[in-house]
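Just below is one structure, and these are the notes that go with it.
One protein chain omitted, others in place.
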Amino acid sequence: MDLVIQLLLNGIVNGSHYALLGLGFGLIFATTRIVHFAFGSIFTFGAYVAWFVSGYMGAPIFLGLAAGVVVAMGLGVASYVGLYQPLERRGVSPLIPLIASLGLTIVLENLVGIIFGTGARTIDAETSIHFLGPAFFTSIHVWQVVSFLLVCVLLYLFVNYTRYGKAIMAMTDDPEMARVIGIDTARVSILVFALGSALSAIAALLVTLKDGASTHMGFTAVFMGFVAVIVGGVGSLRGAIAGGFLLGLVESLGLWKISTEWQSSIAFIVLFLMILLRPHGLFSLARR
Amino acid sequence: MTGPILETRGLSAGYGKKKAVQGIDLRLAHGETLLVLGHNGAGKTTLMRAIFGLLKPMSGEVFYDGHAITGRIPARNVAEGIAFVPQGHGIFPSLTVRDNLELGGFVDADTAKKKKRIEEIYGMFPILRDRAGQIAGTFSGGQKQMLAIGMALMHGPRVLILDEPSIGLAPNLVGRVMESIAEIKARFDASVIVVEQNIKYSLPIADRVMVLKTGGVIYEGDPAPLNDHARLVELF
Partner (left out) sequence: MDFLYHIGVLFCLYAILATSFNLLIGFAGLFALSHAALYAIGAYTTAILTTKLGLAFPLPLLGSVLFAMLLSTIIALPALRVNGHYLVIVSLALQIIVLQVILNWKSLTGGTDGIGGIPPYHFGNLVIDTPFRFMMVAFIALVLCYCIARVLIRSPFGRALRAMRDNESAAQAVGLDILFMKVAVFAISAGLAAVAGSLFAQYFSYVSAESFSINETIYILAMVILGGVGNLRGSVLGAAILIILPELLKFLPLPVDIADKIRLVLYGCVLMAVLVFAPQGLLPEPRGRKAMWVSPDGGDDRTDDEALLSSEGGKRDEIVLEGRNLGKRFGGVVAVSDFSISLKKGRITGLLGPNGAGKTTAFNLLTGFLKPTSGQILLHGKDIARKKPHELVDAGVARSFQDLRLFTNMTVLENVMVALPGQKVRSIWRLFLTPMAVRRREQEAMRKAMHILRFVELHDRAYETAADLSYAEEKLLVVARLLATGAEVLLFDEPMSGLDQTTLHDIFPVIRKLAEHGKAVCIIEHNLDVIKELCDEVFFLDEGRTMAVGKPDELMNNPELAERYFK
């Protein structure tokens, strides 16, 4: 029983992380219909920049976060303007941007290695350990949950109460119609690439504080984001959040019965089953 | 006598290498209702998309109020007063009616003006007021079409282009939609292009008619002769 409570707690913490990734990836995917696979390597980039500023140079954590966010946003916007937009203009099949983004992924991932060196990187931060009955959690865990909640509130306010937020909503619903009512869709795409990448950098910093960073972390990150989006239903940010938590809980509770080395396979199997059985996601019924 | 508010000269457009319309000269005078008729595949929609900027023309030019707007993105055309209601219910199906209307006025940042406009549109289509919080995708075809027209009016267009507003509607609703088009002209002082296959209801509101067939114009002028059944069958 104690184990279950601990696993549940871990599931919620990991769920926040996955949900954050799902929000970032899903924002880009739902709005632009681009499977931005390089989201993962931008995430890695964000982590290493944050490490460089806060871990290596010793600056305060928030400076590391700011630097990571700025670099990630820059890379996100650059990947849209430099790679996806030219492809979109040529009217290529939607698969082509995905293939191109695989190329971008290995470029960025290896650039991280070249610039910052390989090997695990950690940031020393003061952490405190708290107990909840038989289970424990650290202050970083708390931060993961809190920052996720904060992002949710801000994103909710942005999407529902600002002009460009509504433009994002419109593009998600029907990109062609968005153009018809006079939305400059290229500009909105740039915006969501910036926003989504910023979210990835926040998640990246937090996970670096918790587990440290490695150059291969991006692949898992983008996959988890993608799985969260697919599980929740493409086009629904609420779905991405629910998908992220579901993934976190399933993965964590799975450890109850399955040995740890298989933990990372759980997500892929969930994805596999999800795409085959409910390709429109769990929450797709709420839409059209 | 001023020039036409909207004009195309030798406009050709299509998809891939193929032209769907070729060398079209279209003129829309101030305050006029132009009816564009034609079969499936005649090129009506392609022509309208090319005028509005959703599709890059292959050749030819588009003028709006005397200046060239050829190949401009729709966002700019909308901002300058051209509105387009696409075929098959131009709405956002998973948003509420109110959100849809607000998005219709996206190019206008002025919220007070938007509120006033929404009231005006509610006045024309009271059902939209009653159902303001409903998800638009759950509307019937006729309600969707009213909402789509309402959205297009949100930024106070000077030219309104409607692509087959009657498609999939029951006959009595088609009449209602056509009436509202006449009403819009009176209220908003707009010039209108209506693209239609449905002749019976659309002919009465037309000032002038243009019939397209296989990408070219085969009749242009007065609507009256088309009332003749025999003439119709000949053209179609």
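By written order: A and B. Residues from 1 in each chain.
By our rule, contacts are C-beta pairs under 8 Å (C-beta built on N, C-alpha and C of every residue); 3 or more make two chains touch, one makes a residue touch a chain.
Keep in mind that what you see is a predicted model, and the values were worked out from it rather than measured.
Screening A:Leu8, A:Leu87 or A:Leu255 for touch with the missing chain picks out A:Leu87.
Note that of A:Leu63, A:Ile96, A:Ala194 or A:Val250, the residue touching the chain absent from this view is A:Ile96. The missing chain, though absent from the display, is touched by one residue of B:Tyr64, B:Phe84, B:Phe125 or B:Tyr201; that residue is B:Tyr201. Across the interface with the omitted chain, subunit A contributes residues 35, 83, 86-87, 90, 92, 94-96, 98-100, 102-111, 113-114, 118, 219, 223, 226, 230, 261-262, 264-265, 268-269, 271-272, 275-276, 279. In the full complex, subunit B makes contact with the omitted chain through residues 16-18, 39-42, 166-168, 171, 174, 197-201, 213-215, 229, 232-233, 236.
Criterion: only the chains that are shown with their structure count from here on.
Look at where the CA atoms of subunit A average out and do the same for subunit B: the two points lie 41 Å apart.
Interface of subunit A with subunit B (complex): residues 163, 166-167, 169-170, 173-174, 176-177, 179-184, 287-288. Residues 52, 54, 73-75, 77-79, 84, 86, 90-95, 99, 102-104, 106-107, 109, 137, 151, 155 of subunit B touch subunit A in their complex.
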